[in-house]
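The following block contains the structure, expressed as structure tokens.
A single protein chain has been omitted from the complex, and every remaining protein chain is retained in its original position.
A, B, C and D are the chain letters, set down in written order, and residue numbers restart from 1 in every chain.
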Amino acid sequence: MEIIAIILLILLVGSFLTYFVDSFNKKWTGTTAFLIVLITAGIFFTKIKSGYQFNFQLAGLDLQWGLTDYSYYFVYIILGLSVLALLYSIKYMEGKARLGYFYGSFILTVLGMLGVVISQDFVSLFFFWEIMTWASFLLVIYNAYYKIKTKGIKYMIFSAVGAYAMFTAIVFIHVHYDTLLISEAIAKGAFNFEQYIYIPIFLLLGFGIKAAVMPFHVWAPPAYAKSPMSFTTIFSGAMSKMGVFGIGLVFTSFYLSSNPENFFWVRTILGWMGGITAVMGTIYALIQTDAKKLLAYSSVAQLGYIIVGLSTGTQLGVMAALYLAVIHAVFKGALFMVAGAVEKQAGTTDMTQISGLIRKMPYTFVVALVSIIALAGVPPLGGFVGKWLLYEALITESNNYILVVVVFFSSTAAFMYSYRFLFGLFLGQEEKETEHVKEAPATMIIPMIILAIIATVAGAYPGLIFEPAAKAMQAIGFQDVTWQMSSLTNVWGDTTDLFLIAMLIFAVFIISFVFLTLKGLKKTRYVGTKDISTSGELPKEWENLTFQLDFFKPFERAAAPLYKMDMNKIWKDLGKNLEAFFGFFRKIYTGNGQTYALYIVIFLVVLLLFRDVLFS
Amino acid sequence: MIREKETTLYIGPQHPGITGNMMIKLKVAGDTVVKAETHVGYLHRAFEKLIENRNWLQSFTLLCRFCVPEPDPMELTFARAVEELEGRKVPERAKYIRTIVSELARIQSFLLWYGGQSGSSGLYTVGQWSVGDRNYILDLFEDLTGARIYHMYMWPGGVRRDLPKGWIDKAYRTMDYLEGRLETYNQLLFDNAIFQKRAQGVGIIPKDKAIEWGVVGAPLRGTGIKHDVRIDEPYEAYDKIDFVVPTFEGGDVWARAMVRREEIKQSIHIVRQALDHLPGGSYYNRIPNPMKWTVPAGEAWVKTESVRGEVGFYVASDGSNKPRRVHLKGAAYTHGVSVLEKILPGENIADVSFILNSLGVCPPEIER
Amino acid sequence: MEGIFIKILGAFLTAILAFVVGMLYGGLRRKVIARAQNRVGPPIHQNFLDLMKLQAKRTNIAHGFMGHMAPVWIIIAAMTVLMFIPILHGNLWFENLTMKGDLIFLLYMMVFGSLGMALGAGQSGNPNSAMGVSRGLAQLVGFEIPFFLALIALMIQFNTTSIAVLMDHQEATGRWIIVDNPFAFIAALLASLGMFRYAPFDIVGAPAELASGPRSEFGGKYLGTMMTGGAVFAFIKLVMYVDLFLGGAGNNNLEGLAGTALGLVELLVKTFLLYMIPVFIGLVTPRFRTEQAIQFFWKWPTFFGILAIVWALYKNGTIG
Amino acid sequence: MSKLKKENKVLDKLKSVFNLSGEVKRKQRIAVKSDSKHVSSILLFLKNQQGFIHLNHISCVDWIEENEFELVYIVWNPKTKLTVLVHTRIARENPVMENIDTIWDQANTYEREFREMFGIEFPGLVAPKEFILEDWDDIPPMRKDFNSQAYALENFATRPGREDAQDVREVIQKRSGEELPDFAKKYSRD
Partner (left out) sequence: MSEIKSIGIPTPEEIKQAQIDFAPRCTSAGRVNDKETQGMVEHILNFARKHSLFVVAYGTGCGAIEIPATMTSRYDAERFGIRGAATPRQADVMLITGYLSTKTLKRVIRVYEQMQDPKYVIAFGSCAINGGMYFDSYNTINALDRYLPVDVYISGCMPRPESVIKGFVKLQELIKNGNAGNGEAYRSDLDWYRKNQQKVIKNWDFPDNYNW
């Protein structure tokens, strides 16, 4: 039996195994799931090398599974993050209900994601895509089991639309190019806008919805915030990258195989969609009061950067996108873990309710600090590299000067929510309400710290990520990808030496820290946060001294026009109008699930039967 | 115990933005004030209690300390109240001198207000200039009374001493100088687009509620209602002097600033007129031995106009050598407590000190 | 080996120069303001005395680890940026690491200090601090936009992102960039008003509103160290503007010490004249409210920034 | 008398509606005395019917000999520029007075002060207990029977040399042993 099939089988069996373990002993569910994925990862990384391929036939269809450098790059994200997230889950999920359901779906999601990246034909791609979507849907509604309609419905609808779009595109590809293999489709120019424009558009729609591109981002924040934090790590860190995976595949192949000057608008539209996603995600992130929602909107914004990077189609731009995909998985994974740890320990992540956890959860704070600096893109941590690549790509290669300002605006405004996140949870007054809070258990801290270390090392040695990324780029058609271990160079030859910067910062840090600490050491007192100068008055016990409500109100007022463009409202209006329009067809909807299933089957059968007539 | 959601912000007592020693406790959401509470009592010296233990003339040392930025209207009002109780006549020359002194006091208080209003908006230069130039007025006071701030100059029956030699010329010169300087201040402060942006539409007192809320003085005239004690109940020489009481529509900080901008010019105008028409004769209708001086029983309610608004004294005498009750009503008593608590909610924190200065809140006047 | 020695010594020289000049400029600012306000004013070395006094405070208070670290971030940012900015053109002693970092790195590194200090201020738990930070970050988003636009204009006009290359270019052509792209200079200058945080953009530590904002809880050695960082930063900003727009300093033909001295004099004259612009504007303007400040930056400075890009493209031959 | 026509008109109107005594004291000053129960209706009448919409002042006098507090409400008419002083007296033991902050909001401030300084209760007054004083545990300080000096002597440290009612010149003379100069003697107190 093929090794890849064994791996997928392990995951599939493991998914059910976990479910059964849960009904015997709840204690071991998490550990089992962790071990299964760990073993899978171990087998995968030792046995499977890039270039692996496996062809077989099923029901008359030629199927092909395999790994290029490009997909291998995403496997790192998926398996690496999954292992850490599951280690984190063990304690995080402890004591919660329906653990078998949770872990089973979790492993199934991993299976789906892994399947998506190893599929080299459209049929298995669609198949695994659906497994991933449905399994993750089960997890989104995990916390709102009885309120599926209100909580999970957006994700559901958008996923369904995306799946239909992708399916349509696949059918079209089959009709026009008579192939189901991705590599063949690329070779025949199926993703090219020049021939059948709707094929790449449908595909981009399908992937774009997963990557939460504006205007399809509305599902993402509630879904990210509602699902359990240990899963959101994967959801935002890895699964959204599946959309990026697809867009990258489609877009770069188009870009490299045709004359891009003719399709300036394609680049521009995609780039601006990414840019506006980044801005919208950022400005909505900074008005959130719930830390989870803040991170969710921030994820949307970060995916916007990645889309912008892909849209340039240039070497630096795609490199930026791939780099950001990894570094975003790293720091956002860590941040969602931090939010989960706070939620677990303090009971809530509402930033208007808690404050001053820094002394209670010091390790968590350090992780949060490192990840936030990475997120904000400030040197010397890993986030800066991504920002640098993106700007330089836009300025020097893509010449998209207004878009770079939009991206810059979004990333400067990101300082605001970065601070808000740290301040809201960890800084500010230490109140009596949070006195009982303790540091999270070790199995939750360790994965966070690992991610934080990766984010730090990537700042001085981004080459560690550039290496696989460059290979991946070569796999999708870029020639002569250049990179250096610890410095950045643009096409004009201007360099930024990251290792030197990191060393300099470290040296100054040590010198000034030692100076400041040793000077007057005995006469320096460390006091609590109640000991502040409140104009000579003594605050009453019930008075709140932490600034929690409407943190960035002045900015909101200044940027009021931006806040008027609420995508949610537009979709809602659209929904209402459609509802009125389709009121006529109301009778078709029986409200019975089986009827709907029947409709779908009929639709598919008709599509398959009359494909030649319809699409010739 | 349920912790409040809004942030509590203490403006004062130890705060650069507060006018004097008081505290405004703000509940803030974002940077918008949700609720404001005035807390006073930090300057309570029990003046009214102490005056009951002093004789009529000794009270003057305490009286002028009622309000620090502008002590003279206090003396004047109390002197007038005592004169009304006793039926003592004031010589014509003393009336003019009192007018001059009280207008000079207004001018120096206006200059201090320039400093406060511009300082709270972040423009320190005007404050430095105007507070520096205020010293010229204080020099005039020093020549006249021997003290810079607290004068105890206007007594029942007139003023304590006559104008010194050469004082009138000096006063003219000072007025000329100040008039020139005012142009500069106004250019820098009121013609400044940023100041206009800051001041307009901030701290609005509604016109239809203003009188009912107890708003007096420049804030009232800033809503377009013309009311000034100097015209409504003319005292001293104001009925013989020709001057204009400016009003401005809007009721916001800007309107109040515009009213004061005109008023200081009018004050200079009044001083000039009073100096021009200064009659000769006696300046003091001498009272008997102050240690044994008694004032007939009765009550008096006397008002004068100060910079912050009207100053009223309710004085009750039981016929002894000590006042039975002296009760001050300063403009800040309503402005600083009930009016402020009404207009602050909804404003930006950046404007709290700004509004406070434009209302001329003076805490010692509130708690006495 | 000798090269490294010169590098290290040069780094120290640069740091000392930046510190002394920054502090003296602070003193000069106070003096100038005092003269404009009809006062004598403090001596120009007053800031040194203040610093010494703050460092000589016998007791200090910190509100925990981040509070303790707050000045460290500022020093890190100040020193790092300083090392990457060319002080004198082509001078061995002041070369430092100028070729190793580009404008985007400098742009990000310059906010590092304020962000770090914001964290320290946040830990103190003083509501004034948090409000000051909220205002400061909002203002940052305001003025960074026109500044970034101006930088992009320079980058695309001269096809480089390195500040050292821009200086070389100015020396080679003998023309300052202020002539080549005046709109970029205007946009950057207007943005610099926000960077210096003098009136009308001193909303972060507005005394009448927030006591002293983020610095409310810092005293003694902490405040002193922050002051040092602030002084160095003032110098950095000025030198950066001089390098970018005013041709830098040190482009003389003299050799050795004389050349360095002449270059330094040139640098001081240029930076001082530039410094007086925000100082004089600060003298005669009241303070904006936060949203007004942001809107200001998004109006005219941004317009000039876009104009600068269009101008750069025109000069570049891309359009027109 | 014709000069005070406006004043008399208001007084007559008041007398015709309420049972009160009053007089026109001088130009623009009308003083009326009333029962404490009717004060709020008089004030309402003055505010709503007569145009006295501005509450100038409320004062309180402690007439300890008569064992009464006198409250004086001073209202002002911005149109006719007249002032009415409404006097009323209440007992000194357990003093209670009607709350009028429903008529004028700013009366609230005065009533808070009187509650603190005189111990007068205003039923229905919603305001923090403390206004000016803090942690006061003695009798309300503005009452005549409260001895401020005794309280100060008891609670606050007094610096020696601060003897009261001394003639400075005499003290100097006593300390230095010098003779007072003649001009100084002339101004001596006796």
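Assorted remarks:
One rule holds for everything that comes next: contacts are C-beta pairs under 8 Å (C-beta built on N, C-alpha and C of every residue); 3 or more make two chains touch, one makes a residue touch a chain.
Not measured: the values here are computed from a predicted model.
Every visible chain touched by the undisplayed chain in the complete complex is listed here: A, B, C, D. Residue in contact with the omitted chain (choice from C:52, C:254 or C:269): C:52.
Residue in contact with the omitted chain (choice from B:45, B:89 or B:161): B:45.
From the set B:3, B:65 or B:207, the residue in touch with the chain omitted from the display is B:65, counting the whole complex. The omitted chain makes contact with just one of the residues C:102, C:217 or C:243: C:217. By the touch rule set out above, chain B reaches the unshown chain at residues 13-16, 20-21, 41-46, 49-50, 53, 61-62, 65, 68-69, 112, 115, 127-129, 131-135, 138, 148-150, 364. Taking the whole complex into account, chain C touches the unshown chain at residues 30, 34, 37-42, 46, 49-50, 52-54, 56-61, 205, 207, 211-212, 215-220, 223. Across the interface with the omitted chain, chain D contributes residues 64, 133-135, 137-138, 141, 144-153, 155-165.
In the analysis below, only the chains that are shown with their structure count from here on.
Counting hops only between chains that touch, chain A reaches chain D in a minimum of 2.
Following the contact convention of this document, C is the list of chains adjacent to both chain A and chain B.
Taking the mean of the C-alpha atoms as each chain's centre, chain B and chain C sit 45 Å apart. Separating the centre of chain C from that of chain D, both taken as means of CA atoms, is a distance of 61 Å.
Touching two or more other chains at once are residues 7-8, 15, 28, 31 of chain B.
In chain A, the residues that reach two or more other chains under the touch definition are 533-535, 545-547, 551, 553-554.
Touching chain pairs in this entry, ordered by label, are A-B, A-C, B-C, B-D. Those residues of chain B whose C-beta lies close enough to touch chain C in the complex are 7-9, 15-17, 28, 31, 118-125, 128-129, 132, 188-189, 192, 194-195, 197-198, 348-354.
By the touch criterion stated above, chain B contacts chain A in their complex at residues 1-8, 10-15, 23, 25, 28-32. The touching residues of chain D, counted against chain B in their complex, run 26, 28-29, 31, 53-57, 59-62, 70, 72, 74, 78, 81, 83, 85, 104-106, 108-109, 128, 130-134, 141-142, 144, 146, 148-149, 189.
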